[in-house]
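Report on the following structure.
Only one protein chain is missing; all other protein chains are in place.
Labels for the chains are A, B and C, by order of writing; each one numbers its residues from 1.
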């Protein structure tokens, strides 16, 4: 598969590396708003820098990986779909539901393989947790607890453009909840507060939040988010059921343990999402290629992006209005 | 201190054992609705069986430990207060707020040392967690996560008289939340479902529930309850703050670890609350005696019982009405 | 069972407490070289202080617990045996083999229940490890690794009278090895050094030592000892076999875990043997009473004391002579 990459920033570099290391994929071209960034990345991987416009007209290109800034996602996605190219789009498709629905409409008219970058679904530990549930290891799933904390908060100026904590950060956890609960979510309730950085509050956002979800069959789920954990990237999930519990725990660089007068100490969790999910990004590319070759759906698709955004919007509304929100099936 | 014990059932026996092993306390008398139960327990500890009525008139008795059936608590508490005896009362004082408030009124007119049996406050691990917070080890407390699961559900017939999951089970977690958050709780939101035993649902109760609390300063708290965990008594608390996180983990009988073809396995958590909190019951007696001697308040008092019951009532109302409940300060 | 206690020092107090808390045992009398110590302890447990001589003539006394200073053990043991009393003797019976063999000769002529204070055999975790082996959970046992470190070294003046590291400290580990290997030990090899306190070396002893044992069937065992571990009392055993491995790990006061910028920290191991083996001392009394009632052998008897001492002597000889020592079956 020959992939063109749009976006040579931080996340684009991660994808370029993952593409390079996959034996069946070639980095065919790199485009970026900043041509020098595209050139540097292209050079590193023996690829070529192009204008984004060139990509859609190039018949030798099978797929487009959209890793540009969020406001451009939906346009590029539609152009890629119309030109018949497979798509791996970083989340979100757009920050609002209407624009997202329009993009999905284009996709329905131009059906191509379209994967959405919910990287956590590809993480080996979360995959193993999902399998444990699916294989019935914990019996019937009854409750889900998701704790997700970033190492450090974004600059307050970022907050305004980000869509807020629920759309920008919790959307990953809402997607995990959807994936693991595996049935329609019936209601959502959210609370939030600003206890880390007052500037985030002044920008109209929260930095700490908790959400409760319920499903039709009575499964319950709690999500807890914080924009700052001094000890690193805190990413845990606990699935509890009639026959037991399975927990995804934090990962650290090594398993070294020191015992001294102050106790028994192991390393902090990995600090950054790029380290924690390095393997997930490689497996995401692999799932994308395989889905394209086998003409099956990817592990996370455009519809998943829409559904997670619906939940994020409802969560924000719940918090603003101080009430539980019922969701249509 | 000479203590008379009212109630020679399961929890009464635990208290009798704890009294016996305390060097400064004597089990002066035992009363029970069933005189033969009182006699058996009195004999075991070289005490004497009496009628409950005799206790309040006996000047040689310093304190009454009320471990009889819930509906009798408030009456015995009032009689003990009126006769000037120190009181250690099993929770709850009563299942409704009005009766509880009446009892507190009597206490205010007859001030005696009055401790309430929130045993978890005396658990060494939770005590150490509380200290870690108080000493500032995690900086400013921001979020609290409490997971509390019983090993097996009560018989459905018990459910009716129990006051329901929120008053009977979650009340312990609500008390822990109050104790650890250490500031007024502003709102409460609850969801619940019946996924373990339909008979519990038919009796009008839930067997699985989640609650969200907020405080005035923006602290957030989640509680998750289940009436059944196949692996034992699951009692965990996680306090997260600006400088770190402290977690109380489950305890098991030994630390033995087996490694074989199926993985690396340690023991299940302790199965029963009497095992898990054995030390807490002994320390509860010690706190009671010390509070009485030093004329200070006990670690948990009658007012804490009232406040936890208020939260339990509000949680149930929130679940029934599907909305967040605001609490008066 | 009515037990007389000889020795009201540190370890005597532990036994007095264990006797007091056992429902079937009475502390009938307490004797000590220092009468005031005997009186104080007797008073604490509603017993009476006596001369040691009085004990052997007293027909109301069923058993003698010998917790006096080591040089007196063998004499008291023989007198107790001759007067037909059951015996629980702190280890060692004597510091040399000849004296120990004499005592065993007296026991063979006056057969009474005679337990030896190898407290670790009664520890719940080591008991569970032994059961895991016996029940075949690890298949055929192949290797054993014992790590045993004291929190702090004894004063150098103690070292001279103690019999040295092998007789005083490693003897416990040699007994554990015998108990767990459960077949004759064929050879022993020891090395030792003095790296903690030069005064220990000047007193002719080592403070750090390692021993290797082999059995006739080819099982191998390593023991590692240190007189000082800054983090507490380090007591671990690993049994490895054809179907897996079972490990006894250190125990700590609580399971509290703190995560901060310096890592994920749990408590130090318990500091002192009295805390670590508190339950073992209670279970030791129970095994003694039960063995006496059921006329069966105790979990550890006088012969075990002799065998462990033989190994300790051989270990010391191996270290002094720099060679492997073969043991007679």
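Just so it is clear, a contact is a pair of C-beta atoms (placed from the backbone, for glycine too) under 8 Å apart; a residue touches a chain by one contact, two chains touch by 3 or more.
Every value quoted in this text rests on a predicted model; they were computed, and no experiment measured them.
S.K.: For the chain not shown, which residue from C:97, C:112 or C:196 touches it across the whole complex?
M.R.: C:196
S.K.: Pick out which of A:159, A:245, A:300 or A:314 touches the chain that's been left out of the picture.
M.R.: Of all options in A:159, A:245, A:300 or A:314, contact with the hidden chain holds for A:245.
S.K.: Which of C:97, C:220, C:278 or C:327 sits in contact with the chain that's absent?
M.R.: The single option touching the absent chain is C:220.
S.K.: Name every residue on subunit C in touch with the hidden partner chain.
M.R.: Residues 139-140, 142-143, 145, 147, 149, 187, 189, 191-196, 208-210, 212, 214, 217-220, 222, 224, 226, 228-231, 234, 238, 240, 242-245, 322-324 of subunit C touch the chain that is not shown.
S.K.: Write the list of subunit B residues that the hidden chain touches.
M.R.: The missing chain touches subunit B at positions 230-231, 252, 258-269.
S.K.: Touching the absent chain: which residues on subunit A qualify?
M.R.: Residues of subunit A in contact with the hidden chain: 21, 124-125, 128-129, 132, 137-138, 243-251, 253-261.
What we mean here is this: only the chains that are shown with their structure count from here on.
S.K.: Mind naming the chain pair that shares the most C-beta pairs in contact?
M.R.: A-B
S.K.: Calculate how many whole Å lie between the centre of subunit A and the centre of subunit B, each centre taken as the average of the chain's C-alpha atoms.
M.R.: 42
S.K.: Give me the residues of subunit A that touch two or more other chains.
M.R.: If we look for residues of subunit A contacting two or more partner chains, we find 230-231.
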